[in-house]
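A single structure is presented below for examination.
Every protein chain but one is kept in place in this view of the complex.
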Amino acid sequence: MRLNLRVWRQQNPDTPGAMVTYEVDGISRDMSFLEMLDTLNEDLILRGEDPVAFDHDCREGICGACSLVINGDAHGPERTTTCQLHMRSFADGDTIDVEPWRAAAFPVVKDLVVDRGAFDRIIQAGGYITAPTGSAPEAHATAVPKADADSAFEHAECIGCGACVAACPNGSAMLFTSAKVNHLNVLPQGSPERETRVLDMVAAMDDEGFGGCTLTGECATACPKGIPMPSIAAMNREWLRAVRKHGGS
Amino acid sequence: MSTDYAHYATGEPIADTKAPEGPIAERWDRRRFEAKLVNPANRRKHTIIVVGTGLAGGAAGATLAEQGYHVVQFCFSDSPRRAHSIAAQGGINAAKNYRNDGDSVHRLFYDTVKGGDFRARESNVHRLAQISVEIIDQCVAQGVPFAREYGGLLDTRSFGGVQVSRTFYARGQTGQQLLLGAYQALSRQIAAGNVEMHARTEMLDLITVDGVARGIVARDLVTGKISTHYADAVVLASGGYGNVFYLSTNAMNSNATAVWRAHRRGAYFANPCFTQIHPTCIPRTGEHQSKLTLMSESLRNDGRIWVPKAQGDTRPAAEIPEDERDYYLERIYPSFGNLVPRDIASRAAKNVCDEGRGVGPGGQGVYLDFADAIRRMGRDKVAEKYGNLFEMYERITAENPYEVPMRIYPAVHYTMGGLWVDYDLQTTVPGLFAIGEANFSDHGANRLGASALMQGLGDGYFVLPSTINDYLARHPHRTAVDDGHPEAAAAVREVRACLAKLLAVDGDRTPDSFHREIGELMWEYCGMSRTEEGLRKALARIPEIREEFWRRIKVPGRGEEFNQSLEKANRIVDYLELAELMCLDALHRAESCGGHFREESQTPDGEAARRDEEFGYAAAWEYRGTGAAPVLHKEDLVFEYVHPTQRSYA
Partner (left out) sequence: MALATRTGRRPSTTRTLWDSTVGKKSVMAVSGLIMLGYLVVHMLGNLKIFFGADEFNGYAHWLRTLGSPFLHHEWALWIVRVVLLAAVAGHAVSAYQLSRRDIKARPVKYAHKRRRASYATRTMRWGGIILALFIVWHLLDLTTLTVNERAWAGHPYQNVLATFSTWYGNTIYIVAMAAVGLHVRHGFWSAAQTLGAGNARRDRTLKFLANALALVLFAGFVSVPVAVMTGVVS
């Protein structure tokens, strides 16, 4: 395959960037999208140019490092992560636009790499259960109804890649935040911190400069792990409940 | 040069002096009681550096901070949540005996020692089995959503051919869920100000003062700035070194730099040749392949493995009649069939491919066929059991495993070797600890399925936080070290010099081309089966590659910026030395055991032959310079509770 790539190049956060066109040839349909970029980078290095920087690590769709907007879609046309997207999803001669996640809360570090530290800070605000090592009761002391355990798991699948924010026209982190809130709040172990968790995490989310939710549903469509849209409504419910119980206390 | 390197000297034996004597079941309690404690009020005055945020590092960082220590932690990813522990699929073992199926701490201990082919230390393994129970409690309390039964209690399954159901799991994403639990605990401590987290920062050297670990040199991967960090103890939780093979199931950025540079500073490296090769991975599709993807071993429960009987048979699988197929595992191992242990399945696949009977591109693959299972159980039943694995396979290969047989091939998956540590998980450098896959301690020559997660979390949550107290209590008032100290300044100078040299060569080969070359060499000669001749060839070749590397490497850009090529090249510098030690270790260990198969040492029917009399020890290597012969220190392994027996699967 021969492809025209238009890639966002930006030396560092302080210099302006631009879309730069590259032609790549000899691309196999079996390559992953990132292997295609590896090929481009090998060429660039040998030509003495700066290779394209992009985040990636496990390349099996679970670490959440890879983060490209491909032809306007976060993680490209398939519902998966960029590392699991293969070139057979494209046609010979295609022009492909590759851009970084765009959001004020995710500033560009270099080229296609952005800083997603804001997500870590949202988790730090309350995305945990206070259970110091050694203090745990016997695992079977509290039974968890299977439906609750399954619901917790469904939300816990979030890989923190940031596709939801990248796809949202408002750069909102509601789906990410709601996934963690719902994972922990549905479990009996998470219930003592149920109200403070949601209040603190939503406050942290707002502090990081993410936009508000207008329920466009773009986030859930882009999510490679299928975190469902009703997750947001469930978090709103938790939040309003917490405000009633804890406001002004 | 290579002959020089292979002429290693044997130094003083090394012994684990920390494990107490006495009945094995009481040793851990005794060690904890005998260990000195640090007064809680004094803990905040102690700084501990933790490198890595996987299961071991994340758990250790969180726990040490909870205890009141000041923790300074590092990871090369943009977030501590991305460590490669996240990719573990299968589950985590624990001797809970919830199934009432005869499991116990002693049985888990026994299975692990036996699974490690009698090259692990009994005391350590028993402690691990004891702690396994607490790990599950801890993780449940943190909100890890393990699979549950309808009654709301935890579900378990049997894993890797073990006869008891002791594996706890969270669908196929157990590693992810456990890691997020540790990450969340760590996040809580970061928010509380007890952990100072440095993401996108890579450790490039260890700072030792008078032979004691006192800090690290690190590089900020965004700005390229070199910084120094000082502490009372340094903990390496930086994972395994499987990426020396270039293609492995490890993450792209997993690397050996932290452990290797610690080795260069005096930490012995133990059993480097013990690598685990997993039989059910998706084969490579071509030169461009950047990594390999593992599929759960459970597929072998219902899939049948075969290759064509004839060499070079390129017909599609469906056109090969039944009597022209060779179900080689069922033929060679009639009683175990397709369920033989990982190393045997892997080696058998390699053998048939070497005979020219492999399938798929490059002939590097064997069929894993579900046609019989679909006929027997029905397509729906197969989909229910393996649906998500089939989906993953189809996404990567664009082949539908319901219609055509899967193709699989073994791939490097885990490294049992690592920095030598004593019972306290302390390396031979005082104040330097190694936990998780970075150390060598618990798995011997082979690791059981679902035991890596157990060891990582066991080390991080329970072992290290207990044992490190003793070290800190016995070395309470260290003089402060700063950049002005000659040994610190020397370490920084060396780091800078190495990076500057990489940038200055301006040759004509990319970092990846060298990585691929050393990886292919290792796979060929230090992979699934090893021979003296092959290993000698590799030992002759590695110094040549190293020499060429320093002549022809091309790293664009500058050091003081975000430079992924520089990161890669700098890691390859270490692979080029580590590979040599792995080959030497494999060469010196003229026996077959666990993941290490020496063709010269097999039984008449072609099985691995262990030689306990000569090799019943852990080999700890002392660094003596690049390309210089290392010194071997043997730790004799004593088996008081589990008596060595030869495996048999025929």
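For reference, chains read A and B in written order, and residue numbers begin at 1 within each chain.
In this text, contacts are C-beta pairs under 8 Å (C-beta built on N, C-alpha and C of every residue); 3 or more make two chains touch, one makes a residue touch a chain.
The structure presented is a predicted model; accordingly, all values stated were derived computationally and were not measured.
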If I consider the whole complex, including the chain that's not displayed, which of B:65, B:182 or B:539 touches that chain? B:65
Have a look at A:64, A:127 or A:171 and name the one touching the chain we're not showing. A:171
One chain isn't shown here. Among A:105, A:122, A:152 or A:223, which residue touches it? A:105
Chain A residues touching the chain left out here are 6, 8, 19, 69, 71-73, 97, 99, 102-105, 126, 130, 132, 168-172, 196, 199-200, 202-203, 205-206, 209-218, 228, 230, 232-241, 243-244, 246-249
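To be clear about the criterion, only the chains that are shown with their structure count from here on.
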Could you pull out which chain B residues touch chain A in their complex? 59, 62-63, 66, 77-82, 84, 86-87, 96, 98, 134, 136-143, 145-154, 170-171, 173, 176-177, 180, 183-185, 187-188, 190-191, 199, 222, 249, 251-253, 285-286, 288-291, 293-294, 395-398, 461-462, 465, 508, 510-513, 554-557, 561-562, 564-565
In the complex, chain A touches chain B at residues 11-12, 28-32, 34-35, 38-39, 42, 44-46, 48-51, 53, 55-60, 62-65, 80, 84, 86, 88, 109-110, 113, 115-117, 119-120, 123-125, 127-140, 143-146, 149-150, 152-153, 156-157, 159-160, 183-184, 187, 189-190
